[in-house]
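A single protein chain has been omitted from the complex, and every remaining protein chain is retained in its original position.
Take a look at chain A:
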Amino acid sequence: MLTLQVNGAAHQVDVPDDMPLLWVLRDVLGLPGTKFGCGIGECGACTVHVDGKAVRACSLPASLVGDRPVTTIEGLAEDEVATEVTKAWLDIDVVQCGYCQPGQIMAAIALLKGNLHPSDDEIDQAMSGNICRCGTYRRIRAAIRNVAGAV
């Protein structure tokens, strides 16, 4: 039995040791905002925060999370940077199909929390692990810049 701290609440789950955090979130805890895209940490659709850092939930066994807090796209309501990020996303209509966007948003929030005024290179470095097949990259970059200007 594992205890996970997810979005501010403790959850006891009975799952195999090697089960990635992604599937615990989606299929056990019923938090489908975190997406499955590749299963090998290549696409970033499953990005969540563990202890405030962006991690690939598909490649992190839940048993290794320990008592570090996990935040998913569903757990952002009270967060100021997150509020600005989602607002910036909506202001310029970043999303298309939207499937990768929870991962993109989690990656962007993690970037901005550590560095409110990232350079283009720093944005590239933080965001290039997140694939978007619809090709919304230009708008993601613009939205991140707009947050930097707004906060």
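The criterion applied here is as follows: a contact is a pair of C-beta atoms (placed from the backbone, for glycine too) under 8 Å apart; a residue touches a chain by one contact, two chains touch by 3 or more; residues count from 1.
Keep this in mind: contacts and distances are computed from a predicted model.
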| note | Answering from "assimilatory sulfite reductase (ferredoxin)", "diguanylate cyclase", "Molybdopterin-dependent oxidoreductase" or "ATP synthase subunit a": the UniProt protein name of the missing subunit is "Molybdopterin-dependent oxidoreductase"
| note | Residues of chain A touching the missing chain are 15-16, 18-20, 23, 26-28, 30, 32-40, 42-43, 45, 72-74, 86, 89-90, 93-102, 105, 123-125, 127-141
